[in-house]
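Apart from one protein chain that is not included, each protein chain of the complex appears where it belongs.
Letters A, B and C mark the chains as written, and numbering starts fresh at 1 in each.
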Amino acid sequence: MQTFKTWAKTPPKGWNSWDCYGASVTEDEVRQNAEYMSQHLKDYGYEYVVVDIQWYEPTANSSHYHAYADLEMDEYSRLMPAVNRFPSAKDKQGFKPLGDYIHSLGLKFGIHYMRGIPRQAVYANTAIKGTDKKARDIAKQNSICPWNTDMYGVDTNKPGAKEYYRSLIDQFGEWGVDFLKVDDIADSKLYGGHLDEIAMLREVIDESGYNIVLSLSPGPASLEHGAFLQKHANMWRLTDDYWDNWHQLYDMFARCEKWAPFVQEGTWPDCDMLPLGHIGIRSVDGGGSDRYTRFTKAEQRTMMTLWSLFRSPLFFGGELTDNDEWTLDLLRNEGLREMHANGLHPTQLSRKEDIVIWKTVTETNEWVAVFNLNDEAAEIELDLSHYFDKDGDACTELFTGEPFTGTTTRIEAHDVKVFKL
Amino acid sequence: MQTFKTWAKTPPKGWNSWDCYGASVTEDEVRQNAEYMSQHLKDYGYEYVVVDIQWYEPTANSSHYHAYADLEMDEYSRLMPAVNRFPSAKDKQGFKPLGDYIHSLGLKFGIHYMRGIPRQAVYANTAIKGTDKKARDIAKQNSICPWNTDMYGVDTNKPGAKEYYRSLIDQFGEWGVDFLKVDDIADSKLYGGHLDEIAMLREVIDESGYNIVLSLSPGPASLEHGAFLQKHANMWRLTDDYWDNWHQLYDMFARCEKWAPFVQEGTWPDCDMLPLGHIGIRSVDGGGSDRYTRFTKAEQRTMMTLWSLFRSPLFFGGELTDNDEWTLDLLRNEGLREMHANGLHPTQLSRKEDIVIWKTVTETNEWVAVFNLNDEAAEIELDLSHYFDKDGDACTELFTGEPFTGTTTRIEAHDVKVFKL
Amino acid sequence: MQTFKTWAKTPPKGWNSWDCYGASVTEDEVRQNAEYMSQHLKDYGYEYVVVDIQWYEPTANSSHYHAYADLEMDEYSRLMPAVNRFPSAKDKQGFKPLGDYIHSLGLKFGIHYMRGIPRQAVYANTAIKGTDKKARDIAKQNSICPWNTDMYGVDTNKPGAKEYYRSLIDQFGEWGVDFLKVDDIADSKLYGGHLDEIAMLREVIDESGYNIVLSLSPGPASLEHGAFLQKHANMWRLTDDYWDNWHQLYDMFARCEKWAPFVQEGTWPDCDMLPLGHIGIRSVDGGGSDRYTRFTKAEQRTMMTLWSLFRSPLFFGGELTDNDEWTLDLLRNEGLREMHANGLHPTQLSRKEDIVIWKTVTETNEWVAVFNLNDEAAEIELDLSHYFDKDGDACTELFTGEPFTGTTTRIEAHDVKVFKL
Partner (left out) sequence: MQTFKTWAKTPPKGWNSWDCYGASVTEDEVRQNAEYMSQHLKDYGYEYVVVDIQWYEPTANSSHYHAYADLEMDEYSRLMPAVNRFPSAKDKQGFKPLGDYIHSLGLKFGIHYMRGIPRQAVYANTAIKGTDKKARDIAKQNSICPWNTDMYGVDTNKPGAKEYYRSLIDQFGEWGVDFLKVDDIADSKLYGGHLDEIAMLREVIDESGYNIVLSLSPGPASLEHGAFLQKHANMWRLTDDYWDNWHQLYDMFARCEKWAPFVQEGTWPDCDMLPLGHIGIRSVDGGGSDRYTRFTKAEQRTMMTLWSLFRSPLFFGGELTDNDEWTLDLLRNEGLREMHANGLHPTQLSRKEDIVIWKTVTETNEWVAVFNLNDEAAEIELDLSHYFDKDGDACTELFTGEPFTGTTTRIEAHDVKVFKL
């Protein structure tokens, strides 16, 4: 097994600022979420606190980007935290103080970065650390992100390209970054995947000595690249941005079915953040506004069960400090955590008329989840002996804790029952 | 794990009649290959003797099909062995006598079948066993094979469809069939995959009580269907027909790289038969004629190493009784057999300038194969410590048996070295 | 100009049996429509009476085909009219008597034929006129129609293929066929276009001495084949079957825009039959049943204006004898007929917010049609001087006959106004 896979032996869990704050999260908001996590979720396996896109953009105020905005940048063409949003970054300290603080809480620190080199660096033709090449020498002519104007891609064949990416990783390592979400790279509407830049990131991370988990966005990643992604990243996205719309949750089932063979230790197909709790505070994507998640409780159970059983990374997207008890309990659910941490070979057993059955097995238990994706409740004939390897009637339903012995069960619209043996 | 996966815990090995006899193999030829296998290869894990396509076509004399030919058929729309080619099938005994003979040698018996129901059955509207529906009732209107005129597809939604497929499997089971290669089903140039017919085959085999290994042809199967195929078949093809052309062997590397995550116990991505030894005797496909394989010895090593390390099924395509010592030794090679039977997580580690490095691990050993796909010999810098998990210099090369300690090695064009630790 | 183009100097007009009777029209029904046409429409340019698909299928009773049904066929593998449906075809007279009758009314006779040779001819391996080759010798292995089981394609490279197609055309010529609608040939969901069979049809018709207008179905024909079609056929379809659904009419505008450059003398992009009047009598396609057209009067005006201005062939699909006055008047509309017969360079001038403006010019007039494709009435600012080449305010609206002088006009939902200068 490649070493980097040992850095994420189970699928990562944590919090990400995108669903609630878009591109505009502030240091205070990051800290308050870290503190909440430390107190309420750390013991349940959540550990990463991730600052999402455009922490280097002083005027960012939602999830809409300001095209061609001036970005905070150091003399080596590297983006730096906007001090007006991250005061501890003053005096060129970057994210080191914030990283230290998060570590002091017993947590891990993650940040986002866009593939490539800032366009403004190319325009000003600024220096690159560790080489006499400059920004224009390594920019990949006309390799751009379709939805954001911050960067040009990097031409990995050019002298200086590797020095540039190495200089990024070195700085992130010095800051204490444990998790790196790289964007505009897992799939691209314009160019397909950016395999060469992914391979270079793998190389410089492995050579850096820093154990930085590598996460690739956005999807849909292509199955054609599945084996490649497994060898180069810890996680990669299966879809474009996921929000609290039933049709997106519905659609995820077919994707998980196809990607299940790739769920292997250290590399995790990623269903994207959990748009639960209080979201949309300053994020204006996804068709909503400042809100509590539009998912019903049934849908939240369905999502959490699919993500957990399938072993997707789990990053909470809401403002944690606004969580209610019900949401917190869902995150802490013991059965979900066991499937997520220890499940073997998650697989969809069948799908008929939108009754979908998945199964996974842990060392001590077998788990069968029966999802009703229909818009109406369904009375389902269910002979669990078909699905369980072991005999035994001592089967309980996860969310109710009730034993199940019958041959039929009723599942509400968009809801799930999880049978544990 | 689904039960059917236990029927092929390691990738199947055996002989298939296509590469040497096309659609025209005779009973005598099958028997002589079975006898050879029993004497020379059985102890090395080869066990399946497979009669390929059109054993029901009395006039078949090569690999070219006779369009719209009259086929041997029973009263239930099921194709029967052509007695002029398979004399033991007389008196409606079908393949039972041949199956019995192969079993008596300690081997297993396999046959080929085309997806669907004979067009001549549809024209004559003949009966289907176990139902009062007739051939026209279940034929899928205008679902055809693009390269053979024998069959119409079956519409699995029609009453009688399942009875038809069940009647086939029942008969195969009675005949002693252990291995079924279904054709025009893994991929179709006209319609994409035929997932519904695959699912129905899985169902009727599982219900039949016969442990018949299911093999799907031809490819290229789609990665999009990979998870589905894993749940329904024991093996499926990665390419269209494979022959002794270097460019096809070259091309297989990229396919194996992508399919490696799907190599899992009981379900095996299939690189197709081994066109080795004496082939093309009556098969006229693949651009050759009656010949010894056009692959050089280097290319044969390369192919056998890739197939074995990747854990593809291994079906010898040549007339076994004409094997020379060198070929026989290659099939019996102990190291290849160990990787093939016991390898874990075969994976391509790197590919640069057509030097391709694969690795697999068995309980006792690590194996690193270095392929030179270039048309010229290459002097390769090689630090095996990058690839081996364990320390130790006690590394030997598989084909020469020589120890390797250096930092460079020369590999001839199209050749391979396999380092075993 | 190729000679065959002179056979259709203006876009053909007539009646076709499909929309009302599907595959099941009878001789009586054909005759009564021919008689009506002769009395009510002949003077207005309508002249073709076309018997659509499966006149050779004795049991045809709707627009649903009976898969693998036994077809009426002569000893030369040519389909013959089913005598139970076309009594005058008795004694192997084929369509000669019916053709004679239609001609006696001063009209022209058209029939449908499927690309290829009957599958039952291939199964029985019957003779082909003018050659010793037989049906199996020329059938194109596995070239089929996706939606009908009558035929195999013909392999134009095979000896005997041209004799077969020639024998068809000779027979049609003897029967007095003036118009031939060939099916499964303009586009194919399975194989793309069938250009070689189209070219062979052109060749045998030109060599036959019979002036048979050639019409190709179904679409959507590809623009990539547009130039080819212009050189080989008199008309070809732009869509799959067209019915009385607004969304299909709406969609036709974009197709007409793209195909307008191909509207040239003798070769006519074809918007398909007019599903007007009493349709669906035994045809069960198009989502309707026995009915008067579901198009509103506004939509009928819109359709007739687009078809006429664009110079599509005009084939009425309803049972003519059930026409009401309004429908008959629409068919006879003088302005529409002038644009259709004499329009030069029909072109879409603009499309904004689904207000679509087309223009054509005849020797004496300019015509500007303003379509409102929105679901609500629209008040439109309209400066006609932008569109008319000539000065002059003497502009009248076609359907109302009223003069127009203003700068705005109201057009109801799905309706059209045609301004004539």
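Methods note: a contact is a pair of C-beta atoms (placed from the backbone, for glycine too) under 8 Å apart; a residue touches a chain by one contact, two chains touch by 3 or more.
Just so it is clear, the structure is predicted and the values come from calculations on it, not from any experiment.
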item	value
Contacts of the hidden chain among displayed chains	A, C
Residue among C:231, C:297 or C:332 touching the omitted chain	C:231
Touching the absent chain when the full complex is considered, from A:111, A:144 or A:212	A:144
Residue among C:159, C:192, C:261 or C:403 touching the omitted chain	C:261
Interface with the unshown chain - residue positions in subunit A	67-68, 119-120, 122-123, 125, 136, 139, 141-142, 144-149, 190
Sites on subunit C contacted by the missing partner chain, in the whole complex	1, 223-224, 226-228, 230-231, 257-262, 264, 345, 347-349
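The rule we apply is simple: only the chains that are shown with their structure count from here on.
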item	value
Graph class of chain-chain contacts, one of line, ring, star, complete, other	line
Longest centre-to-centre distance from subunit B, chain (CA-based)	C
Chain nearest the overall Cα centroid	B
Relative orientation of copies subunit A and subunit B, as a Cα rotation angle in degrees, nearest 5	180
Inter-chain centre distance, subunit B versus subunit C - centres from mean C-alpha coordinates, in Å	51
Geometric centre distance via CA averages, subunit B-subunit A, whole Å	40
Separation of subunit A from subunit C, taking each centre as the mean of its C-alpha atoms, in whole Å	56
